[in-house]
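A single protein chain has been omitted; all remaining protein chains appear in their positions.
Chain lettering (A and B) follows the sequence in which the chains are written, and residue indices restart at 1 in each chain.
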Amino acid sequence: MTAPILQIKDITKSYGKKEVLKGVSLDVNRGDLKILIGPSGAGKSTFLQCINFLVRPDKGQIWLNGKEVRCEHRRNLYAYRQKIGMIFQDFNLFDHLTALENVRIGMVKVKGIPKEEAGQRAELELERVGLKDHMHKYPAQLSGGQKQRVSIARALAMDPEVMLLDEPTSALDPELIGEVHAVIRDLGSNGMTMIMATHQIAFASLLASEIVFMEDGKIVETGTPDKIFNDAEHSRTREFCSKITDLYGER
Amino acid sequence: MPESLTAIVDALPYLLGGSLVTISVVAAAMGLGFVVGLPLAVGQVYGGVVVRAIVTVYVWFFRGIPLLVFLFLFYFGFCTTLEIDVSPYVVAVVVLGLISSAYQSQIFRGAILSLPEGQLKAARAIGMSDFQAIGSIVVPQALRLAIPGWSNEYSILLKDSAVTYALGVAEIMARAHFVATRTYQHFPLYLSAGAIFLVLTWLGTKALRLLEDRVRIPGYSPHLS
Partner (left out) sequence: MDTWLYLRLEAFPALLRGFLVSIQLIVPSAVSGLVIGILVGVLRVYGKSVIKALADSYVVLFRGIPLVIQLFIWYFGLPYFKIYLSPFTASVLGFSLCSGAYHSEYIRGALLSIKRGQTLAAESLGFNTVQMITSVILPQAIRRALPGCGNEIIYLIKYSSLAYMITCIELTGEGKILASLSFRFTEIFLVIGVCYLVMTSLASFILARLEGFLSIPGFEQQRT
């Protein structure tokens, strides 16, 4: 077994008196697709945002490729964030830029790649998510599914080693979820390492290398999809899984 | 009445010349207000406690004292005490600009605060520094949202510029008064001056509306989404 690409150890985070993360640890191997499930308010988003320091953890350590991430040095932080792609529930495309410019801006501003070259790469990434024809449209002119695919292209353009996806399909109409799932599936089969929070049980059980059940700021249980959904150890996991299967359909 | 009409017609070129002075004072003051006001707004939104406090005091100071008092304070006070030899025109631009910077900073601040928080987050997530994120994501969007406020600020500044007559800046108002005291046609001349201001307000607002349309992001409305 090779060393994990990403090691997360004992992350804690409080907002005021409220302890939102109570020591969360996770090891992620190259090519893994870890699926985070858990009730709303469990701390999934906070955990994902702690991983790339969009939210500063109070305590805890993170290693990428065996090297500890020292986020107090800004340069390290910015370099690290480039290697960690992030997909948000509500897309967060830059509203004043076209699809192409959204994908290009990170390469130009952060990586310092010349505009021409970055533009070509951006086109390529948009083609990969099936949006070449829409590259000159602005976010407000795209459907939710298209926006989310642009945001995936934007993250991919930075050549990330790990992708964090925070409920990427929760804000989408049901008929648009498929197109985004197709792109994520594609990423997975190309070997991308991903941590994804989702309520889409069917998708998760099909593709996940491991399911991580979180509740109340802690990881309650981890295991293969089969184990978590059919044979979970903890009653809380079983309860949650049956509830979510009712809500989001058969697996 | 024909007497007053000839007075207006005779004075018109002179008054219109004054409107060039007015326009240049207003344009320069708006520019100065922009250059100072934008960093103030960014500081007030993203700065630490000290920066925020400084900006708050600055805004409170420049919004709390009348323009006329500032004009006298700067021109007769500071410039004399410090032996700076500047024209009333320059003092007018500086004072109007500084006051405007306080108001403009609040326009920009409102615009920045109305942007969804996710914009900054997404910029950070792809590895942008705060400086880059503010410069290439936050400010370009905020400036577009600020145009209606800017239009309002223009019309206030335009009208306020008439007060610089008190220092003898040869703008519309000063020229109208100058002619009026010689021809004794006060009423028609002040009315003409007023009419020119109305036209200038209308023109400027129109121009800013055009600008707003030009930089509009297709389909975008910040309060939906």
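The criterion applied here is as follows: a residue touches a chain if its C-beta (ideal position, glycine included) is under 8 Å from a C-beta of that chain, and two chains touch if they have at least 3 such contacts.
What you see is a predicted model, and the numbers here were worked out from it, not measured in a lab.
K.L.:
So which shown chains sit in contact with the chain we cannot see?
P.N.:
So, spelled out: the chain left out of view touches B.
K.L.:
Kindly state which of the options B:17, B:66 or B:218 is in contact with the chain not pictured.
P.N.:
In the complete complex, the chain left out is touched by residue B:66.
K.L.:
Which of these, B:36, B:133, B:147 or B:162, touches the one chain of the complex that we don't see?
P.N.:
Reading the full complex, the residue touching the unseen chain is B:162.
K.L.:
For the chain that got dropped from the picture, name the residues of subunit B it touches.
P.N.:
60-61, 63-70, 72-73, 76-78, 80-81, 155, 158-163, 165-166, 173, 176-177, 180, 185-188, 190-191, 193-194, 197-198, 201-202
Keep in mind that, in the parts below, only the chains that are shown with their structure count from here on.
K.L.:
Go ahead and note the Å separation of the Cα centroids belonging to subunit A and subunit B.
P.N.:
Once rounded, the distance between the two centres reads 45 Å.
K.L.:
Spell out the part of subunit A that touches subunit B in their complex, as residue ranges.
P.N.:
49, 52, 54, 74, 78-82, 84-86, 88, 90-96, 105-106, 109-110, 137-141, 151, 154-155, 158
K.L.:
Hey, which residues of subunit B end up touching subunit A in the complex?
P.N.:
116, 118-119, 121-129, 132, 136-137, 140-141, 144, 217-222, 225
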